[in-house]
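One protein chain is absent from this view; the other protein chains keep their places.
When the chains are written out, they are named A, B and C in that same order, and each has its own residue count from 1.
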Amino acid sequence: MSGDSTASEYDSDVEAAIRENHPALITYITAGDPSLEDTKAYVEALDRGGSDLIELGLPFSEPIAEGPTIQAAINRALEAGTTPEGFFELIDDLDTEAPLLVMTYYNMILQYGPSAAVRPFVERAAETGLSGIIVPDLPAEEADPLREACDDHGLDLVFIVAPTTEGERLERIMSQVSGFAYVQARLGTTGARADVSNATHDSLSRLDDYDVPKAVGFGVSEGDHAAEIIEADADGVIVGSALVDIVAEHGSAGAAPAADALEAKARELKRGALRGGETLTNDTEDTPEPEQP
Amino acid sequence: MSGDSTASEYDSDVEAAIRENHPALITYITAGDPSLEDTKAYVEALDRGGSDLIELGLPFSEPIAEGPTIQAAINRALEAGTTPEGFFELIDDLDTEAPLLVMTYYNMILQYGPSAAVRPFVERAAETGLSGIIVPDLPAEEADPLREACDDHGLDLVFIVAPTTEGERLERIMSQVSGFAYVQARLGTTGARADVSNATHDSLSRLDDYDVPKAVGFGVSEGDHAAEIIEADADGVIVGSALVDIVAEHGSAGAAPAADALEAKARELKRGALRGGETLTNDTEDTPEPEQP
Amino acid sequence: ATFGDYGGQYVPEALMPAVQELEDAYERYVLNNEDGFMDEFRERMREFGGRPTPLQRADRLSERYDREIYLKREDLVHGGAHKLNNALGQVLLAKYMGKERIVAETGAGQHGTATAMAAAHLEMPCEIYMGRTDVNRQRPNVYRMRMNGAEVNSVEAGSGTLKEAINETMRDWATTVERTHYVIGSVVGPHPFPKLVRDFQAVIGRETREQIREQAGRLPDSVVACAGGGSNTMGAFHEFVPDCADPRFANESSGRSPRDEDVGLYAVEAGGSSLEIDAENAVAPNSATLSTGTNGVLHGAMTKLLQSEEGQIMESHSVSAGLDYAGVGPELSHLVDSGRVTPVSVDDEAALEGFHRLSRLEGIIPALESSHALGYLEEAHEDLGDLVVVNVSGRGDKDLETVLEETEKRDLEAAPDVEVFDG
Partner (left out) sequence: ATFGDYGGQYVPEALMPAVQELEDAYERYVLNNEDGFMDEFRERMREFGGRPTPLQRADRLSERYDREIYLKREDLVHGGAHKLNNALGQVLLAKYMGKERIVAETGAGQHGTATAMAAAHLEMPCEIYMGRTDVNRQRPNVYRMRMNGAEVNSVEAGSGTLKEAINETMRDWATTVERTHYVIGSVVGPHPFPKLVRDFQAVIGRETREQIREQAGRLPDSVVACAGGGSNTMGAFHEFVPDCADPRFANESSGRSPRDEDVGLYAVEAGGSSLEIDAENAVAPNSATLSTGTNGVLHGAMTKLLQSEEGQIMESHSVSAGLDYAGVGPELSHLVDSGRVTPVSVDDEAALEGFHRLSRLEGIIPALESSHALGYLEEAHEDLGDLVVVNVSGRGDKDLETVLEETEKRDLEAAPDVEVFDG
């Protein structure tokens, strides 16, 4: 059981976590990589490091939306025998400041119950105190059953907005946003990239008209990236592959060093986000005159 | 230059050699195997050993009518650089009791002259004193040009009669026999075989009505075979592969031992033929009464 | 969902616009022949692809089974299998859609080679994803693709086979979706792929239906086709689906009504070495998805799957690489549930016997995939009626090495003595 279930002006814990901690840091790691025990330590470290929201990946064997880094993490987690039930027990066992989300593929949700239906998973998720669900292979068009179940159990179902999401589809998705809009900064799969800025601004500017929290992911690995993203007017920054890399690097060295490194990284990213937020405030308040030629 | 060109009651040296030496021994070796010098010694040995007619193979690269033994001899002769001109020089150089025949494939005859015509070969053959030609891939139907050239130069063109030669074709071929009819005792290619008798009788009995010399080949390797063939009413027996085997066995030991072995083999074969001839005479003159049961 | 409970579009958000764009293109070009698309497709399949393929009466099989056996000769299509029907259709569609590049996955290499051929023919840049294991064991197909100018990317993840290749192709597509079309290799994936691929492959059954009427004077009692993903299966079956007394299958769009002639449809899956699941290792020693699978979502569609209780996709197994897939087309799942298609399976050994039997008796070396249909014919011919069509979906030249290896391990009735193979 995790997250502070405070009644607030916001629709959900998730929205509150972003709005109240603006600019927010959202972190991701894969549960069970390299073991569920280690994941517990890592999540607590990310929480300590200043994560405002934590996504935990429940591993699925065919992670078609992930890049090589998270794919490898998922494989390690599966080889370690990670099961949905083990995952839920971990969540049950966690007590974090930041609300927790589960990120998994639709088949994992379907198979949790006895007959390819979504409710048993959602019920169990709600029971463990998870705040929301992100499903990379579930577009809005196929999401009704899961959304209804989530609504019934007070969970957010987070939708992804891609660079290709446009027109009516964009409107429809934005009108259904629950928790926050997961803004995919560029096409492709997850993975840390050196350069994040150009696409971010474009992605966000399309969403200017929608008054919902927007968090940007796909490619963030450093505090400076976080700053740039926030400067581009995001409400939050999502970091995954860069953290999974840390887990992988410390894989054999035991949980403690990895946890320390994760905590430090989270701190760096949160500082970057805050820096970006300040720049933005300054810029807005005090736009410098263009230099005279 | 070889053979005694005596005027006789017969149409040709070749026919005379068979009729006058009845039952006749006809021997074959491949010229140039392993060298033309050695061939000279071998031919003289075969002559001494009692050959009544000697066939010399002029090697052609695609000997489709030969079995493995003579194929291999031909390959050795070609590797030794045997040419038609070398072959003719050998013939020029030979002085044998037995008339000599050349056995070769039609393309060798065609290519001797400048423009795929048969006459230059036949002229040169006649000039060297060869008495006749045998061409395994020239059936009677295609033989007119070569036959005319042979006629013009007093050479015999020997035709083969196969087990499949029947009816009109048999009649036509038998009416054109020049020298002797080369009776192929069984289907297949040349080569020594352990058993020769059964097919021979059948092959010859079909030719009873034709008054031409008949020599039987394909498969003869021992004196006893020769005897059986003559008993079956042949006028001559043709031996090739068994002699080529002797050449091959002595290949590296030099010409003299091979020549001795060839001479001895010829003697054995001729004795066998004579024995067969006596049996036949006795049988004919003095047929034993069938035993009473 | 697209077909009863099955189908749908379970893809990352980034791909949804492309999938919807494809839906639109499917409707315009394929269903409504806009700009003469279908005319051009059919013309190119005639001239380039070698259609129609014959429906051949198999004299010796007919004698052996004491009934009329006809073979639909998809092995004669350019490239050696029915795969080109789909690959050419999709590459041409990509061209009509203004795409500048295609990607495709391939397992054994049959779909990859067909796609590379179609791409060369239509001057379309092409990249093929193929698992590392498959690259190593299907090298001639890699060469063929490269000869046709395609790039071949080997996928190092997982077991390095078809599943991983599909995952990786989806990732490429998700990155390049605006200018790229993903030529999916079977009647799987998100809507409209299962319909699109089916419609390109339906020429098999359409020709068969006409040919059998002309040659045998009536519709067959049964049509037998192997099923992996199910593209040759749906291709062979589609035109026959309404040929049954059950009014649910009357094809309204073509104005058909239930038929008097009842055509049985048999989807023959790879039984591998056993139909039992190896639960401990989460491995299925077979690819019999229709016969033993459970419902779930894989590669964009709800369908029957070989999966663990927790929802992890299992490694499937078959002597035939082209059937070795843990999913199956959603429409086949639907037709099986609704009773129109009968799912059956034969094991590796029966397929190998089928391979040798057709090679020796009819002078046709079938693909190992198709050999499953022939194995089922041997086992169940008595239940198939008097007039049977078997779809020979591809030729078996590609399978010679595998067949030799697998034959050496067994004592097969129909096989030549492979120990003394060079005379």
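Operating definition for what follows: a residue touches a chain if its C-beta (ideal position, glycine included) is under 8 Å from a C-beta of that chain, and two chains touch if they have at least 3 such contacts.
All of these numbers come straight from a predicted model, not from anything done at the bench.
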item	value
Visible chains that the absent chain touches, using the contact criterion stated earlier	B, C
Residue in contact with the excluded chain [from B:136, B:179 or B:240]	B:136
Selected from C:216, C:361 or C:380 as touching the chain missing from the view	C:361
Option touching the unshown chain, where C:1, C:31, C:97 or C:120 are the choices	C:120
From B:49, B:84 or B:129, residue that would touch the chain that is not displayed	B:84
Hidden partner interface residues of chain C, rising order	46-48, 50, 53-57, 60, 73, 75-76, 78, 80, 116-123, 128, 130, 135-136, 139-140, 142-144, 146-149, 151-154, 356, 359-365, 397, 400, 403-404, 416, 418, 421-423
Residues of chain B in contact with the chain not shown	60-65, 67-68, 71, 75, 78, 83-84, 105-108, 110-112, 115-116, 136-142, 159-166, 169, 173, 184, 187-189
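The criterion applied here is as follows: only the chains that are shown with their structure count from here on.
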item	value
Distance from the mean Cα position of chain B to that of chain A, given in whole angstrom	99
Mean-CA-position distance for chain C and chain B (Å)	67
